[in-house]
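These notes are about the structure you will find just below.
What you see is the complex with one protein chain gone and the rest in place.
Chain naming follows the written order as A, B and C, and within any one chain the residues start at number 1.
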Amino acid sequence: VEERLIFEYDHHDRTAVDVPAIEPYEDRLGGLRRTGAVGLPGLAEPQVVRHYTRLSQKNYGIDTGLFPLGSCTMKYNPRLNEKAARMAGLADIHPFQPVSTVQGALELMDTLSHWLKQLTGMPAVALSPAAGAHGELCGVMAIRAAMDARGENRTTILVPESAHGTNPATAAICGYVVESIPAEESGRVSAEAVKAKLGPHVAAVMITNPNTCGLFEPEMIEISRIVHEAGAYVYMDGANFNAVVGRIRIADLGVDAMHINLHKTFSTPHGGGGPGSGPTVLSAALAPYAPVPYVVRDDKGFRLVELERDADGDAKPFGRMKGYHGQFGMFVRALAYMLALGKDGLQQVSGDAVLNANYLYARLADVLSASFEGPVMHEALFDDRFLKDTGVTTLDFAKALIDEGYHPMTMYFPLVVHGALLMEPTETESKAALDQFIDAVRGLAERAKAGDAEYFRQAPVHTPRRRLDETLAARKPVLRWTPPES
Amino acid sequence: VEERLIFEYDHHDRTAVDVPAIEPYEDRLGGLRRTGAVGLPGLAEPQVVRHYTRLSQKNYGIDTGLFPLGSCTMKYNPRLNEKAARMAGLADIHPFQPVSTVQGALELMDTLSHWLKQLTGMPAVALSPAAGAHGELCGVMAIRAAMDARGENRTTILVPESAHGTNPATAAICGYVVESIPAEESGRVSAEAVKAKLGPHVAAVMITNPNTCGLFEPEMIEISRIVHEAGAYVYMDGANFNAVVGRIRIADLGVDAMHINLHKTFSTPHGGGGPGSGPTVLSAALAPYAPVPYVVRDDKGFRLVELERDADGDAKPFGRMKGYHGQFGMFVRALAYMLALGKDGLQQVSGDAVLNANYLYARLADVLSASFEGPVMHEALFDDRFLKDTGVTTLDFAKALIDEGYHPMTMYFPLVVHGALLMEPTETESKAALDQFIDAVRGLAERAKAGDAEYFRQAPVHTPRRRLDETLAARKPVLRWTPPES
Amino acid sequence: MRFLPLTADDRQAMLAAIGAESVDALYRDVPAAARHPEAIDLPNQKTELQVERAMAALAAKNLNCSQAAAFLGAGNYRHHTPAALDYLIQRGEFLTAYTPYQPEIAQGTLQVLFEFQTQVALMTGMEVANASMYDGATACAEAAAMAQRITKRKKVLVSGGVHPHFADTTDTFLKFTGVDVEILPPDAMGLEDLIGRVDDDLACVIVQTPGFFGHLKDFSALAEAVHEAGALLVVATTEPLSLGLLKTPGEMGADIVVAEGQSLALPAGFGGPGVGLFASRSKYLRQMPGRLCGETVDVDGKRGFVLTLSTREQHIRREKATSNICTNSGLVATAFSIHMTLLGEKGFTGLADYNHARAVEAARRLAAVPGVKVLSSTFFNEFAIAFDASAAAVVEALAAKNVLAGVPASRFYPTYPELDGVLLVAVTEMNSDEDLDALVAGLKEVLS
Partner (left out) sequence: MRFLPLTADDRQAMLAAIGAESVDALYRDVPAAARHPEAIDLPNQKTELQVERAMAALAAKNLNCSQAAAFLGAGNYRHHTPAALDYLIQRGEFLTAYTPYQPEIAQGTLQVLFEFQTQVALMTGMEVANASMYDGATACAEAAAMAQRITKRKKVLVSGGVHPHFADTTDTFLKFTGVDVEILPPDAMGLEDLIGRVDDDLACVIVQTPGFFGHLKDFSALAEAVHEAGALLVVATTEPLSLGLLKTPGEMGADIVVAEGQSLALPAGFGGPGVGLFASRSKYLRQMPGRLCGETVDVDGKRGFVLTLSTREQHIRREKATSNICTNSGLVATAFSIHMTLLGEKGFTGLADYNHARAVEAARRLAAVPGVKVLSSTFFNEFAIAFDASAAAVVEALAAKNVLAGVPASRFYPTYPELDGVLLVAVTEMNSDEDLDALVAGLKEVLS
């Protein structure tokens, strides 16, 4: 049974939310009462529940199967975290209650900060960024503020070509020119290549580590050293922190700013595209510029500095990045996750994540084309050389995996190899699940090499929809339902 | 991807429930500590969540589609009821706390009783029966206790042949001989037929009303009159109460006992086969024999009579039917439902349920074979005459409906017609949903008449499993997993 | 009204299609004398917020166990419910499914039931288990009835260590069929001699482990005596977690094992719903009550599951059925099974061990309270203590301090004055050290 759009349910006098009867009253709308209808449909509660239940069944999630989407850290989301986030004392509190009535909330934020600082060795953290890209923005704005404070007008940020697209976009939003650093043959960034681009015009280097090829940057400490020497700052993209959590002190890499995706490493759910949360740890050099709001503990308890003008001590906040006090609901989930795992558990997390990725890498290297030499970190990168002359593309290959019951890996990213296939199993997959997945991938690789290109071109066939016409969607955008002309 | 049995996951030292470390201690087990392993598998939390998520997706529920299962009242289960049942003050209370600490729970039971008594006009209700059949047992035991109190040793209970199988089974369990009353050509039971079987050996008549043909028994008042005249009692099976709730005073039909399935009329979820709840309303004649426990209100608040010996006043409880105090969690859900609907809403419920059933009946009568003349109540009965000479059976027809995206109707019940198809849409289906269903049924009926028997014999084809070999299952019962021989 | 999708227009259109003038006209078979008067004395519909608040107001009139130091057992135990469990059973596909009569679209529920049956059989050490009964007490009654069907005998002996609700329910269930159910007096000291009472008229003997007063016993010798007399041994359990630590009833020679599964499935919930576990030797399979799920194959040869052996059931056998049970406790069985899967071998045995360790510690500390005597020499996670005061009064006094100290034996046995000072104290992983401190301090104060 096909599921209609809600707008295609017959419009009527129905609702799933009854409202008490209203006594006649004199309004205070100043003549601005709406005159026309909004145009919303009317569904009863049973219809609504069925509509969304059916729609949900057309989705694939971590809960339904292996989700080896490289760079996205699709790990299991513990249900307790959802329960904790719904405790009345954590959910039904208002951002503008007197702080005396939300000491638990502020303590929670302070505790989360403590964990993030301990895990990275960094002296400060800005909690409010709403996602990874927003955390990047926080870091780069702090860099910009620090440069302004130094009275320097540096114009450029260096970004390796393997970086996530958000890195250059963020730099540009902050008014910087972006210069690219080429990758080495080995998939890594060399200190030498960075050095070649450094100069007094460079404000910062943004480097992803472990990088998007799934490799640790072995020259990171040296890179940081020369960047600092050149008077610039080091931004490290922490999207792949899951590979190293509990094992590496970020501070010791010479990092000045790094965002941490709570929705990756600390398991807050992706939810079909967010909400995320991207707290940004900062070095002593950048800490004073951290945005408002932030939590301070003094002898009377916790308080919240919400306004730039209220900042005390050395603090010179560069401003405010979003409404209210950050993604509090995500803080709750992440802290519950951290408490559950603890130090020892988090170390096991990164170890198992790396082990799982290397296992995939080892078991698939003979049939796919491994792009670089390992060991890899949390994800394994392959390219499309193994598909050469088969008539099968990376896209075809990925879509065929859907028919095997899997979410495809990340395709065509990073850009440094041709036809990339990037797989990140995460630590929450069992060996048995990986073996099953490996068998499926091997089977497909053999099928491709055997010349059955047509099979791949047809895939997927077992899904609610088959391949969708993305060109049409972009050429003639239909972005909303409109009533049929009558 | 096929979902293994949990026992087929590799057995290991894994668990999804961590237990704190235990200091060495001296046990008090008296040498009865188990020696061998239990033999349970070990799964981590992500594996468990995925296992059951995938299994759930192989189920059909009200939330996923129309569920026209006759006699089962598969109506929408409001989510608020689940939420209410999980409020700590209603879920985390113990049956043996001092009653002074559970006054809210007892008030809830008293309020539910009040609603059930008001809706039926009956003077008493026993809340503890755990399901419909258990409620029948309660009623028949009360009848038996009343007969014993009267010093009469009547041996027989009359049951119409259209009754649910639980009716004769219940009578037998209480030590009664069951005699069948034949149905009229019209699908109803006549007072005359009852009269023909009545005599001093008859303890009671058990009659389902509205009956399993979906019809109201028009001679019910007369039947009750003659049964009472013969010194016997009237048990009315209330499984179909949804058709008449808020519209008919059961007391005025002359009923002595009737169970009410909270999991039908009052929308507590079926949950794949229970738990149910079957409170039984009782006439003044039977009320004294109601089982323990029951709630009493006095000037100090509510109290609970838990033991036969504590019964006061006229009460002579026939005993205890189950552990603790009844299906409290179901009481919570049912009361939340009743409060939500209210008197006016419940009247609309029965009206809409009957309207929906009659609409189905009217729209399908020309292609299926309507068994009896309407108007029907909450369900519509068809038989297999329309399939005559098509080579398609009722079973085939029902299975073909699965491929259309629907749960089949009840098949081969009631037994009074050949190849029965019993459809109960309930009031929570929209007209549009019914129209879609009607189109599907009509399409299949036409297809059957067009001679495409093979299509029906193959059905279903779009399901996780196709037709299962029930004979094999019964001939060689495999009722549990056993480890493969190694 | 938010649950009802028909609109006024729909109703008109549908009446027109039916050819009826009004909905009332569809009720024409109903005698006017039985029509409800317009004014039933009940309120009208409420918004969701109003209902939520009404229910919350009732909830607020209870002292919930999470607000107290709660040591309540007597057949109903509080264990921690993993969040994943409660999420999974709320999924609409489990929650709003019916009994799996259409196996092609019910493989989810059916596989769960098959796994449940296997878990119950493994835990109890028995060969087969059914897909659940209403609760432990009714399962016990059904076990006695089954023993009667098998042996054709009309006498049942119930130990004084069996939960009184199990005993009373069994009595109620059988008395109308002329079976004599003898219930022995409460066995607070665990000294009851059952072997001496076994005779050739017995259909079965029913015992419980851990006993109602906490005692653990090896029923192996009793089993032999019972079998020799041609009767069956029914072993009941009200705390299935104990099976993670104790020798199984199966090993002891039980013929039927029944249990209340609530403790591993649901919160205390004021005692209902629960789930009855029912396991037996396979030779008695066809006399077992309740639904059974069995393995089979589909037309494509793929493994699948179906409800089976329904020829025992009332749908087909009617008055000759093994039981009248129809709706059982499917969703609670699902919860139980999911919890057992979450626990697994390691969690199940580990949690049992932890419960026992906590109870041993609690017994040690309570024994040190002046005036308190621990009656149970052996126990699992619940034991009886005695003191020279009314246990009911002590409990009431401590409840005012948010300590729910236990269940007074007198609640079940008011006519046994020697039990007035006996309190059942249950200790699980839910009891923190602070809870235990509060109990000890409270008892000291009240008893001094």
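Definition applied: contacts are C-beta pairs under 8 Å (C-beta built on N, C-alpha and C of every residue); 3 or more make two chains touch, one makes a residue touch a chain.
It should be emphasised that the depicted structure is a prediction, and the values quoted were computed from it without experimental measurement.
*Asks:* Taking the complete complex into account, tell me which visible chains touch the one left out.
*Replies:* Listed by label, the shown chains it touches are A, B, C.
*Asks:* Of the residues A:A146, A:L282 or A:V332, which one touches the chain left out of the display?
*Replies:* A:V332
*Asks:* In the full complex, which of A:A172, A:A196 or A:A284 touches the chain missing from this view?
*Replies:* A:A172
*Asks:* Decide which residue listed in A:I226, A:L253, A:L368 or A:L381 touches the omitted chain of the complex.
*Replies:* Of the listed residues, the one touching the omitted chain is A:L253.
*Asks:* On chain B, what residues meet the omitted chain?
*Replies:* Against the missing chain, chain B presents residues 12-20, 43-47, 49, 53, 78-80, 82-83.
*Asks:* Residues of chain C in contact with the chain that isn't shown?
*Replies:* 48-49, 52-53, 80, 82-83, 87, 90-91, 429-430, 432
Everything that follows uses one rule, which is that only the chains that are shown with their structure count from here on.
*Asks:* Counting C-beta pairs in contact, which comes out ahead: A-C or B-C?
*Replies:* The comparison resolves to B-C.
*Asks:* Using the average of all C-alpha atoms in each chain as its centre, how far is it in Å between chain A and chain B?
*Replies:* Using C-alpha averages as centres, the distance is 48 Å.
*Asks:* Would you kindly tell me how far, in whole Å, the mean C-alpha position of chain C lies from that of chain B?
*Replies:* Taking the average C-alpha coordinate of chain B and of chain C, the gap between them is 19 Å.
*Asks:* At least two partner chains per residue is the criterion; list those residues in chain C.
*Replies:* Those would be 1-5, 10, 45-46, 48, 50, 82, 84, 86-87, 92.
*Asks:* Touching two or more other chains, which residues of chain B qualify?
*Replies:* 45, 49, 53, 57, 62-64, 76, 78, 428-430, 433, in rising order.
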